[in-house]
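Removed: one protein chain of the complex. Kept in place: all other protein chains.
Entry: subunit A
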Amino acid sequence: MEEKEEDQTLSFSEVVEEQGQRGSEEENVVQFLDSLDSYLTLFDSLSSTLRQGWLELASARHSMGVSRINGTLLDLKPHSAATTLQVSEPDVDYMMGQPHFKLSKWASSNNENCCSGEEKIREDKLQTKSDSPQLRHRSQFSETPATNGAPLIVDDQVQKERSKSLSMFGTLVSPKLRSAQLSFETALETLIEIANMRSTMFSTSDQIRKEMAGTKG
């Protein structure tokens, strides 16, 4: 009788474990399909963003003139990259053990420690602002400087970096060229999302294969 109960208990726990495994497999499959769907959607988004960027660049070339926008004006002097890519290696903290890609945009060339130039500037400015008297600025976008001053300064800094990178085409550039720059910037962010999604897909796919191999064995 006791053996029968033990057998029933064992089979019950096996059933629970089996159901748990199946649940985990299904979850992985769903995750894989979700990431595949996101990957394809991001690809569509990337191609339309790039197309828009190229069209805006051609429009800027038409309005500013061929001599003002061409490949021979690109700066060959040594200079640091305005945007860098960081790859986080997979470790035990990641569920899937997949690498993760992160973009650091408009990082200051003099700031070696920042992983994002915007964050460092925000920290410095907040430190300065807390010690000095603050002026109120009336505008349609006004909020108290204590809450909104830092993001505005960060935006200004980012705008300056954007203008600096466009300065090889001249200081007074068409709004279309600025739009083209924004489009290509968005395309770069989309590329990073695609890379992360692809990494998730591969990792999930490996998990599923392992589980299927384990089930067959």
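The criterion applied here is as follows: contacts are C-beta pairs under 8 Å (C-beta built on N, C-alpha and C of every residue); 3 or more make two chains touch, one makes a residue touch a chain; residues count from 1.
Assume contacts and distances are computed from a predicted model.
**Student:** Can you work out the missing subunit's protein name as recorded in UniProt? Choose among "Proteasome maturation protein", "V-type proton ATPase subunit", "AP complex subunit sigma" or "LSM10 protein".
**Tutor:** Checked against "Proteasome maturation protein", "V-type proton ATPase subunit", "AP complex subunit sigma" or "LSM10 protein": the hidden chain maps to "V-type proton ATPase subunit".
**Student:** If I consider the whole complex, including the chain that's not displayed, which of A:45, A:104, A:179 or A:205 touches that chain?
**Tutor:** Spelled out, the listed residue whose C-beta touches the missing chain is A:179.
**Student:** Where does subunit A touch the missing chain, residue by residue?
**Tutor:** 54-56, 58-59, 61-63, 65-68, 70, 72-77, 159, 163, 167-168, 170-176, 179
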